[in-house]
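With one protein chain held back, the other chains of the complex are shown just where they sit.
So that you can tell them apart, the chains are marked A, B and C in the order they are listed, and the count of residues begins at 1 in each.
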């Protein structure tokens, strides 16, 4: 099946009872080289997986209990820890883990280590960073851009869901110098609701989201600077929208270019040739093509009258936008086949 | 209630069994100055309204039957005919109606009379127009732009749903000369599924649309030229998307401008002051705010770093994007209060 | 239009910021004989309607502010108060209102006055009732069963949404003695999510409900005894389910009977002849036929092999199951045409 069965990586998940944690558990339940050994959840402390997630009854870890986070215990039980805490809550946990052991590896789902410098983080997130010294070790976990660094890293900052969809959509053109930066780059993204996480809220109750479509953070969203920094652009105009569906991000990106449709198509195919998880398509992708998977599907075309390139990319925000990308990073960090446990296809409908 | 009760306009609907027809029936059932007297449907010919639309049992016209279209009978029974046929099928019907009587008024839902000239129509739609002579009479039925012409017109071309949302979002800035046309104007629109009409189809079956978000017509959509023409722009980049919901269009529009957020907000408020159906908002609108209504809600802001104005507009594609806008046009054409029968608020949830 | 314009009833809503309150505001905005004069909301105290409900900008009461509940002020400003508080929270408010004035009328949305006796209430809801003396005044607000009592009442207990759908589905057969009570009566109901109210919650967030269908309260739900009491049955087996949609209840009810399909159909048509808001149908109703309306649509048939009658009824849980039924009750209590403001048809799609 998926990867050869071999020595198993011992995996812990901190903050395991949210959507990204549950998605990790689903993926790890069929990973040939991983064993889940440690789970934390403040809210469900002492409960077993099968009590909180009855859909995981019969899984290998159905009787594992959620603990309160304890860094010493974590590093004793784990080769790698996925840290699924919100930004600001994450850096102390990451720091504690890395101080508790010089061997444990950490894949952080928050924004806390995604920027190149703590200064940018502090300016964008408006808080002081309490683990500034770790920035020099952190690698941005987008394998299609930073594969070699990820392989050697102990601390991977798993990218944001929107940035994953936007960066993969724009990088080939940026890298090739094909973006005319005298004109703004527009990233218009649309996300399913699971991107908002699992929390008590009126805003995201069914009735408020169903049969509705909205833009939000129209006056500024923190993923804008993350996208711009990784692309080396001065700025991008980024607008997120909320789609009444559970999973998926579709990004429509616009930039001025001299290249023709054919040249763009060629450029993208070339750049992603050999990338198993990026599928450059000949027709616009749909989010249901990638739901539940680690794929990023991309279509690129040219609007002749305006001179704009139009790129459409689709990912699963919990997949390539979070948990399966984290597993891809784990595979790289442990020398496993990059696709191990990830050759899964969408439910489609 | 809604408008004063007075002499009643006799209304016919050609192609009454689709979504726009059903929405007209819903609206006309509570209109104080309209009586439905004539309905056609090829598919349901001979059937009564209550058989085909059981949700309209108890309505004033529940026992009215669907006829096959007959222009003589139509003009005999009606003061105004709403023509809800697809483009290309519409112009022969419109022509027949207008030839059968010099008094009947026609509100056409198709694209057949929306352009300023038949040449543009023929180029965009790729067919020869069989009623070229009617172009000089036709008025584009967007009351916020063409109110006085509509009042005097016998033939109103009801705007497309996407163009309504885009034009209202951009017009104040265009009119004021605030759009820097050295940069492309981007219109990124997202529509509910009823925009596709009521027809046999695999593409729009529930399972193919639900839990999916997609872009379509990425290489060109006919509403692009309609938007550009009405705004007097050389071109706009227009990308439509399909949202898994029944009703609603949200448009996010981008253009380069010198104006600040405050100036833009002021400009829009001023332009639409006195327009009952345009609500310039201080927070981004959501489609559920306008579903089932004739409102267009608008929010405008400025992205300082890119220099782009960002405008978000929300309409109901079957409301302001089709049937209720048609009723607004009817009200104007017959000297009724413009809001008659239309002071309805969204179900919201 | 809907009812003749005449003297206006002054209306207050206590707990106006939830879903039933918002639905009342939508309905009252087009009611020819009602003026909203008083609104309370603890959460949004001091805010105007247009700030909290931007979909109601341009409504007659857009600038009315939400107050903290004050019974003296309420009775001063109102002829009738709709009390939209949860059970247990409602009876003190109702009591305070009725003590503050001997003239004000109250329509209570909670369960607090629905049972025939406080003893049943206390047993089913497990709390002591602090306004036991009001039971003798309270009338169960199902006009099709208790019209005359409602007309004379000062305190109407608006029925539960499930009970409305179940009682209307079963009453004609029960009343005619056609139910074989040696066999259980089964009420299998399915509700949209708005029935759960507007509150912070993980259980009802979009992702937890969407693409899911569940039964709940399978071991007992408080609407079971309410249904049984009003039908005069010893018990009914009631199972509620949650449907991933905003509005609507569909109830499928089963009872053993000697009657044939034709006899059942005849019985139901006869019983509801003259009831504007009950439509006995010749094909099974769907919730979209009644969404946003005060209709209850019913279909009855017979399963020959099992000897069971099968009744399917559809209502909007926020309409006939709550707010529009409350308006129907108000109309009766104030001598207005029963249909005033309620001749609205479903958006359908």
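Assume a contact is a pair of C-beta atoms (placed from the backbone, for glycine too) under 8 Å apart; a residue touches a chain by one contact, two chains touch by 3 or more.
Here the structure is a predicted model, which is why all the values come from computation and not from measurement.
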Footprint of the hidden chain on subunit C, which residues? 183-186, 188, 190, 192, 207-208, 210-216, 218-219, 234-237, 239, 241, 243-248, 250, 252, 254, 256, 284-288, 291, 299, 301, 303, 305-308, 310, 312, 349
For subunit A, which positions touch the chain that isn't shown here? 1-3, 5, 19, 22, 25-26, 29-30, 32, 53-59, 194, 210-211, 246-247, 276, 279, 281, 283, 285, 288-293, 295, 297, 343-349
Omitted-chain footprint on subunit B covers residues 19, 193-194, 198-202, 204-211, 244-246
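Keep this in mind: only the chains that are shown with their structure count from here on.
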Chain with the smallest distance from its CA centroid to the overall CA centroid? B
Farthest chain from subunit B, comparing Cα centres? A
Computed distance of Cα centres, subunit C from subunit B, in Å: 35
Need the CA-centroid distance for the pair subunit A / subunit C, whole Å please. 45
How big is the gap, in whole Å, between where the Cα atoms of subunit A centre and where those of subunit B centre? 40
Per-residue overlap in subunit A, given as positions that touch at least 2 other chains: 207-208, 210-211, 244-246
